[in-house]
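Every protein chain except one is present and positioned as in the full complex.
In this document, chain identifiers A and B correspond to the written order of the chains, with residue numbering beginning at 1 in each.
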Amino acid sequence: MPAARSPLVPLAWIEAKRFARHPLFLTGFVLALVFSGGEYGPAELDHQFVPAFFVGLFGLVVAARLTASTRRSEAVVDAAPVSETTRTAALCAACLVPAAAALIVVVFFRLVLAIFYDPRPAYSYGVFTTGERYVILLVLPVIACLGAPLLGVAVGRWLRFPGAPLLVAVALFVWGMLAGYRPSQMGASTWPARILHMLTPYTAWIEHNGSGDLWVPTVVRSLTGSPAWFAVWTLALCALAACAALLHGAEGRVRRAVVRASCVAGAVAVTSLTLAVVTGYSVTHDSSSEGTVVSDSRTPLPPHP
Amino acid sequence: MSASVGRAVLRAAPWPTLLGGCVAAAALFGIAAALRHGALAFPLSLLGLGLCGATAAYVLDEASAEVEDATPTGRRARVAWRLPIALLPFAVGAAAVLMLDDPGGAAGWDRLVPVAAASVACGLGVASALRRSGRLAPGDLASAIAFGLVFLAVAFEPLDAWVSLAPLESPSYPLATALAWALVLLSCAAVLAACERDPGRPANRKETV
Partner (left out) sequence: MVTDAIRKGANMTAPAIELRGVSRRFRGATALDDVQLEVMPGIVGLLGPNGAGKTTLLRILATVLGADGGSVRILGRDPADAVERTEIRRRLGYLPQELQYPRGFTTYRFVDYMAVLKEIEEPAARRAEVRRVLEDVDLRDRAAKSIRTLSGGQRRRVGLAQALLGSPELLVLDEPTTGLDPEQRVALRTVLAERGRASTVLIATHQTEDVAALCEHVVVLDRGSVSFQGTVAALVREAQGRVWLADTADPRAQVSWRTATGRYRNLGEAPAEAELVEPTLEDAYLLLRGATESEAVAA
């Protein structure tokens, strides 16, 4: 008798197609493209918010709904030889769809900038090196759009009360907003502020004095932390979310493997978070056409002339 | 319609979800109040207002509507009893923005009260439209849609050339703002009235009464 092929790949393919066809995901994806193709906002490093919000947070709700959608037929599905862990793994694999969508959005944005807009002045990227810029602009949005849907799968598996996906999405958004922007208002260079600024799945990297129709800000404030280690930290969070989802219904050997993987992911998370705080920028810098200076984050940015 | 029917219909509402939604919205407003002088208070309030609308989307959930529709207590009567529940998330949103309001300050938080009303109306309208399409308890989906619509409308201001939808500062177009929210409220009321008709009405004919 030939060895049975793993059902993970066909299952993942089915779930990926369901994800890609979900109206909420498509709405978020289209909105992200619209916001990336229209009027160019004041600072490019802020753009990571667009895919993270429209593809990532919408993807969280979609993933939770897809995961919960099989609950009604649980009795039948549970009797199938494919374990719940395999089904969850397929759903986790389907989260590559929003990650791919995020990649399309950020590449599309780069193309729009390259074709229609002049190069930004160097100071608008703050103190960040070219490599760090690419991490912020190309890597972090993709990770955010992978992690949020993975969390959605975990929510779909563990939280069964109505409105759970939306509540988690809002909580995640508030967490990101508070941790991203609040530390700079309380003195960004203090240790608590530096830790808080990294202790989030999404964070801000700059503040500026540009707004709405003022394309180019005159002062850009670079915030603390290391983008590269932050990327590793968020990847570890993705792994933890996947482990949390896989843990539901896992038994015996599989359960032990998932727990071990969680421990490894947890250790990577703690290490990378520490490194993101310790090795990154420890103070805020204000950059303008006149150069870059160390600044006190509590001092408001000068108004746009 | 007797009070006992009203009591029964009200008791059957998904209270844990509704109260949970209100508490979550109140928590957001609480954080906004704690940071009221910072830049984060406004977006947090908008999230709270969106959550009020999302909560209202659960008001019409009736899992067993198929048999409830076959009783003499028609759908419109049940909806009429349920609608006042939507005042709860509205009250949370309105009270929160009024408490955030500082009469001497530059920001006019009280101008967000119509947003709270429109958000709740939006939640009800979306839920009602989904119910018409056959979902008996559309709260989960309706809340996500209503939240998205309200939050995107007020946070991204897609019509800012003509109207300011969340006029925290003095509105540039006060009449247009008032008209825009009035239009949203009326549209949602119309959707509600159209979608919560008795499903037993003849499909292609007018009611004989």
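Convention: contacts are C-beta pairs under 8 Å (C-beta built on N, C-alpha and C of every residue); 3 or more make two chains touch, one makes a residue touch a chain.
Here the structure is a predicted model, which means the values were calculated and not measured.
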item: Neighbouring displayed chains - absent chain, whole complex; value: B
item: Candidate in contact with the missing chain, chosen from B:Ala39, B:Ala63, B:Leu87 or B:Leu159; value: B:Ala63
item: Chain B residues that touch the omitted chain in the full complex; value: 2, 4-5, 7-9, 11-12, 14, 16, 61-64, 66-74, 78, 136-137, 198-205, 207-209
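In this section, only the chains that are shown with their structure count from here on.
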item: Approximate Å spacing (C-alpha centroids) for the pair chain A, chain B; value: 29
item: Touch list for chain A against partner chain B, complex; value: 24, 27, 31, 35, 58, 61, 65, 161-163, 165-167, 170, 173-174, 177-178, 181-182, 185, 212
item: Sites on chain B touched by chain A in the complex; value: 14, 16-17, 20-21, 24, 28, 31, 35, 38-40, 43-44, 47, 50-51, 54-55, 58, 61, 139-141, 143-145, 147-148, 152, 156, 160
